[in-house]
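Written out below as structure tokens is the structure these notes cover.
What you see is part of a larger complex, with each chain still in position.
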Amino acid sequence: MKKHYDTIVVGGGIIGNSIAYSLLKRGQSVLVIEKGEINRKASSAAAGMLAAQAEVTEAGPLFDLARKSRNMFPSLNEELMERTGVDIELIQKGMLTTAYTNDKVQELKEVIDFQRSLGEEAVWLTREDIQQVEPNLSEKVIGGMYAPRDGQVSAFKLASGFARGASALGGDYLEFTDVHGLLIEEGRVRGVQALQGEFYSENVVIAGGAWSTFLLKQLDVNLGMYPVKGECFSVITALPLITKTIFAEDCYIVPKREGRILVGATMVPHTFDEKVTADGVSWLLERAISILPALKEAEWERAWAGIRPQTTDGLPYLGVHPTISGLFVATGHYRNGVLLSPITGEVIADMIEQKELPFAMQAFSLDLQTRRGLYEASN
Amino acid sequence: MKKHYDTIVVGGGIIGNSIAYSLLKRGQSVLVIEKGEINRKASSAAAGMLAAQAEVTEAGPLFDLARKSRNMFPSLNEELMERTGVDIELIQKGMLTTAYTNDKVQELKEVIDFQRSLGEEAVWLTREDIQQVEPNLSEKVIGGMYAPRDGQVSAFKLASGFARGASALGGDYLEFTDVHGLLIEEGRVRGVQALQGEFYSENVVIAGGAWSTFLLKQLDVNLGMYPVKGECFSVITALPLITKTIFAEDCYIVPKREGRILVGATMVPHTFDEKVTADGVSWLLERAISILPALKEAEWERAWAGIRPQTTDGLPYLGVHPTISGLFVATGHYRNGVLLSPITGEVIADMIEQKELPFAMQAFSLDLQTRRGLYEASN
């Protein structure tokens, strides 16, 4: 392990690993520092939805970012398989956002209109259509928006693919290492101070998910980010119950490979506690069974939780520090970390290489006034 | 491993091991044959309740047997700790059978009367009493029968204690071994035929729980026994939510050591499938939370299932084969296997030693007419 790098990435989750991978492909030397084991927190807890259209239901910079990132997956899939042997388990069978009430029907139809106006595919499915394409769904589903280009991956496999790709390109990894502070000289970052000593670099990226708050506070960047626990569970079935990802009001149901179905997720704000509660399991089971009654007979597998970083305005932070040069932040992806990971890697690498960025990226600026202005302008 | 034994026990669960332990204490040579690993089926799935009074709500031979067995636990506890170092985790804090309706109140009060008439302790607790002794119980519990002498153990530790006690006394064990048939000559059992070869003995005890059916059918003993799957789950709490075992109409809630709480059990008849279903977990969680709302915040641990052997008249089979001498059966304990294991060991050992047995034991005879007659006489 060297002691000087082009870039040090603080945080070895899916975001940090995507950034490292992008930088290494561009020829940089990179060190990733992770407080525990890499990819063991939210990155492995996620259901892996690529819900550009289902999660982002209004126009704006996030919708653009999400679509762009989603569209990177097919080639990323091949690239990671080629470089690392990791299969990210990309499934492109679309996503179905369900409606139980007439109000929701109306709302979804408007979403379809706006998405079509921006060139996305989105189709209204009637109760009869749904009966055809997903016959196991409950009759309470009276219609739905089908986004054929949304899909899903294995969140852990994707995160692992980025990390193994980064390793294969010569990236260094330091696990079980807390970063306690940044080394800053004359308004420029010089590296980080970790439990194991100091490590030097031209650039530092803070990509520690919900745990980024600590370092950001030290830098007087108060981003108003907070942790939100999401509990999930999985079951196994011999035959597929559904083919598309189901995006319901209270939960989502994601059919993975080998008969596994993932159901998520609760939203418990302001806690880093990763324990699953009896109530969380009970709540999710009740909702999932109500939408997909055939789930009752599925074999219970296990429950788990992850801590997602939410921001006050719902947009991630992707930017350079306002006053310290060489210091970048990439966090706040909330439920979109998997979806946004490929574009985040490229965008942060562009920033580090001081490439010009699209104006819309200011919506994700660390400066709250900049982002607010941009966001309002875009609406 | 020898090839000739005083007794071969077919089935290495809690019942088989208790019998082996009793016989070895009496000086016999014993071989226990188990199809998989010992104590891995229903014996380790059980919640470990010693519910002599809560489970058996009418007078008769089963009530007598249950009380006798329960009263053996304090000395058994010390004996197994001394001989094997295994702590069976005996907790003697009583059991509370709850009532939500006036009908149930009436029914429980009658149970209290009959149990007191037979010398057992049983106390009626009003809503106010319950508020005092178990303040976390829901207000829907309007009263309850408290049986201070009922208790609980760790089912797996008890089963393991019997097995380690038997091993320490020179008992032989053969795991991963299917018994395919009995060796019978001139109306007398001579041993068993297993996948690994033949093993000879003076006596054979069939103690294979729900899986005993196969051998019994071969012997033209059609006992009308059937398997009943019971699903359970466990949670962890930092502080005790309850002190007594709660015996509700739909489920039971058992506070174990180190903050673990076990909740059981569904009853799915006629299946040997040990998988837990999403429905089973959902059903149990809903009921348990309704009785003990504080469970909501408890940390989810895991879910599992066991297959219990139920009989058509609800009484276990503890007896000698009507025509083949040296052949004994001990199964059909359903939800009372843990409770009845100590007395079953002793009773079967008595039978093998041809000691005279109490008349009431005929209620558990393999001969259905004998047991029916006795049972009716007792009522």
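Residue numbering begins at 1 within each chain, and the chains themselves are lettered A and B in the order written.
Rule of thumb we're sticking to: a residue touches a chain if its C-beta (ideal position, glycine included) is under 8 Å from a C-beta of that chain, and two chains touch if they have at least 3 such contacts.
What you see is a predicted model; the values in this text were computed from it and never measured.
Counting every copy of the one repeated chain, the full complex in this structure comes to 4, with 2 of them shown.
Here is the rule we use: only the chains that are shown with their structure count from here on.
Copies subunit A and subunit B of the same sequence differ in orientation by 180 degrees, per CA superposition (steps of 5). Centre to centre, using the average C-alpha position, subunit A and subunit B are separated by 49 Å. Taken in their complex, subunit B has these residues touching subunit A: 235, 275-282, 285-286, 288-289, 295-300, 302-303.
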